[in-house]
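What you see is the complex with one protein chain gone and the rest in place.
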Amino acid sequence: MSNKDIMLMAHLMRRVGFGSTKDELEEYIKNGYDNQVDIILDSEPNYEISKHLINRYQPDYGSPMGNSSNGASWLYKMIWSDSPFKEKISLFWHGIFATGYAKLANGIVLHDQIKMFSKFGLGNYKNLLIELSKDPAMIIWLDNCESHKGAVNENYGRELLELFSMGTGNYTEKDIKEASRAFTGWTIANKDYMTTKSQRDSVWPYGRLAMHFEYKEDDHDEDEKIFLGETGNFNGEEIIDIICKQKATAKFISRHMYSFFVEDEPPVPEWPYKEPNNPNAIELLSEVYFDTGYNIKEMLRFLFKSKFFKSEKVWNKRVKSPIELVAGTLRITKEFERPDKQQSSANSHTSFMGQHAMNPPSVEGWHWGTEWLDSGTVVERVNFSSSKLGDVNNSGIRKIINNVKSNISNQYSTELLIEKILEELGSIIVSKTTKDTLKDFVNSKINSEKSLNDDNLSELLQLIGAMPEYQRA
Amino acid sequence: MKDKKDRSLVVVQLSGGNDAMNTIVPYNNGIYHDSRSAIHLTEKEIIDIDGSLGFHPEMGALKNLWDQNKVAVINGIGYPVPNRSHFRSMDIWHTAESESIAPDGWLGRTIREIDPNHNNVVTAVNFGRGLPRALVCKDVPVASVGDLETYGLMPDIKGKEQRQDVLNYFSRMYGPNQGRDAILEALGENGVSAMNGADILSGANSKYSSSIEYADNPISNNLKDIAKVIFADVGTKIYYAQHGSFDTHAGELFNHAKLWKDLSDALGDFFEDLKEHDRQDDVTVLLFSEFGRRIQDNGSGTDHGSGGVAFVLGGSVNGGFYGEQPSLEISEQVEGDMKYNNDFRSTYATLLDKWMGIDSVPILGKNYEQFNFINKGT
Partner (left out) sequence: MTTSFDIKNKKTMGLAAMQGRGFYYPFDLAFDSNDKIYVLGRGHDYDPRGARITVMDMEEEYYGTFGSFGDKEGQFMWPSSIAISNKDKIYVSDEYLNKITIMTTEGDFISSFGQLGNAEGEFDGPNGLVFDDNNQLYIVDHRNGRIQVFDEDGNYIRKFSSEGESEGKLNLPWGITHISDDTLYISDWGNHRIQEFSTNGDFIRTIGSKGNNESNLLHPSSSAVDDLGYVYVSDWGNHKLKVFDKHGTFLCSNRGEGTLSKWAQDFLDTNVQEKEARSKANLVFELESFKNDPFTESSHVEKLFWCPTSISFHKDKLLIVDSSRHRIQVFNKVEKL
């Protein structure tokens, strides 16, 4: 078991989940890398318990009345789930199929949408697109409930092609029109009542109501359509079938996977003009897409076991999204075990950092990578991370401190102290400049085991929380 | 005449949907009384303006400013196809885009016009956590300050010297020695920019001296902080703050009164402070809300409506009424709400063109008819 093995595992856990601490990594290493990938992908988390526990203390579980409870309970699951990968996948899809509370004024449908991502997000991509097309939140968000036979609204048809499957430049305006025609009649039950309530932000009389899909046959345009060169009386499912057959779809989804799990790609609007960071990786992933019949889980299995993923060149190459930063930090600090007001406050923090869960600014979702960083968000991010890591009263931090102290017992040196802390926090990789800075800081305050008191350690941990490497994954 | 470059705009967002009809009150109107049996304000209570309209009873300080001709009241402000959802309607006001969803805000675009090379990281300062969409624009830095006194990086480190010491190490980690990849560059630039911003703003806090005693409530604290930064002359052009919640579905009389008392008194103190420092002509304040409220009350308050009121205040403002007071006649109502008669983007355009000296058309997307509430010759 080499140091490189631990670091590779740390890299994997940062990408499939929200990071792991040293003792967790030591457990996973025992399974061997490839096996561990399989375990992560194939295990099912146990949700029922945490759902009832959250709901008992947070009656707004599912966000019937607002939206923020959704983010708060999602964070709770990210922190305490035995399979954070499930939450990461939902986060991945939420960023692509971005649907926002602002227009819906209904948190339950968003909660249900995330549940749908959880259920279908690792299966067949075709099924996922069909479920998405029937999702009430999406139907209202992109106005498909206002799309009728003879009076077609093209919003969903357009975004389905542009943002959810093929990417711009791979179809024509006519294709958009034809696709939109195929989705007429795909609406929600009690549409007038539901949209009235959304527009009026109505929680009356008895709170908000969940919504469900309804297919209105008499509102569906069943006439012949020509879509991407194929002709037929297509309904929505057939359009999706044709979409999934396209190479462009394979590449588009592969590129999203690469960006989210391997290294930041440029923003989607630039994709027609900018080549992928690793075109070969995108090719390989596209092949798996077709070979496995569009199976998302298998594409990811291939990705995590691939050379391009394991390569040190992509370690720490992404900027953590605010949700990843907050969830990852709280996984380390373990500052609350039961559902608590803290997760509500944590949810507010992701919002201050620019990512309000279930409320992306537009259907494009959030722009990732360096776009998470501006002078306002950097302050929030640095302050949050340093404050949390520096709070030695949190059980997670206390444990890390105890581990470090026992590990350097009787062999104290500045080097060793810093090495051990960074290991405990999940084998964080730092540059020479950062390391030198940390060393100088330690040397100015601590010269022996005796000065390893809470105050000094807290300051050191705060500085570590503030370092640029901590903002990356 | 002062140089246009000393000017700034203070935007105060009244979150939740301010009840326009109980703010500028048509107190003699029979329909007003009949529709609001539970929450109407009487002739005795209101502060009369012109015999048919009156200010809410708690707006005394604002009335003072009105008497000095420094308050423009824009009645019937709104946009076509009113949306009564908080989030959506506020987004529309923030992005100045009512037909589609835009990702950036009108003030963010304005900052980009003012400082395209990001030379001054405190060109815009938001008082509050997180960034309102109005200020969002790619690459545009905005400082979001919770409390000016404690604003900055790593506030948990106690002791000024101790903190300065730690921040020195921080700046080494974010400095140019780190070598280059795009992420480090972004982190480095923004980290340093944040530090500089915090330095600039903390200077503003310590330099402040005034005889005005503001009340101790969030909006007063925010306006006081804004005054501090104005007097420090650090080049800030846009300030943003929020007050609320005006979402008075119930208990309106009590809640609305408190909201306006706090706001009105805070604005009174703010303008006194500006006067004391001879800056009252350099600052214009915009008060807006995402929608007005229904004409009919619901027994204890009012529900979401449309057709609201906005205020523009300042030493360089031509006081008076702008826009038209919406009619309450049933035939003129829109689903039970007041009908708007001027698009809010006209107010934005006026502030951009006439006050800030910036072409409003690229920022708002088209040309909007402007008002005369900014003094000619300024």
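Going by the order they are written in, the chains are A and B; count residues from 1 in each one.
Everything below uses one rule, namely that a contact is a pair of C-beta atoms (placed from the backbone, for glycine too) under 8 Å apart; a residue touches a chain by one contact, two chains touch by 3 or more.
Since this is a predicted model, take the numbers as computed values, not measurements.
Of the chains on view, those touched by the hidden chain across the whole complex are A, B. Only one residue in the set B:33, B:118, B:163 or B:249 touches the chain that does not appear here, and it is B:249.
Interface note for the absent chain: among B:264, B:280, B:296 or B:325, the touching residue is B:296.
Set against the missing chain, the residues A:118, A:190, A:306 or A:362 yield one that touches it, A:190. The chain that is not drawn here is touched, among residues A:41, A:209 or A:392, by A:209.
Among A:32, A:59 or A:279, only A:59 touches the chain that is left out of the view. Think of the hidden chain as still there; on subunit A it touches residues 51-52, 55-60, 62, 64-66, 68-69, 72, 108, 112, 189-190, 192-193, 196-197, 200, 202-207, 209-212, 338, 341, 344.
For subunit B, the list of residues touching the undisplayed chain reads 249-251, 255, 296, 298-301, 303, 335-336.
Keep in mind that, in the parts below, only the chains that are shown with their structure count from here on.
Interface residues of subunit B facing subunit A in the complex, by the touch rule stated above, are 83-88, 91, 101-103, 121, 126, 129-131, 133, 136, 138-144, 152-157, 165-166, 169-170, 172-174, 177-179, 182-188, 190-191, 193-194, 197-198, 303-304.
Subunit A contributes residues 101-103, 105, 198-201, 264, 317, 319, 348, 351-352, 354, 359, 361-364, 367, 369-371, 373-380, 382-383, 386-387, 390, 431, 433-434, 437-438, 440-441, 444, 459, 462-463, 466-468, 471-472 to its touches with subunit B in the complex.
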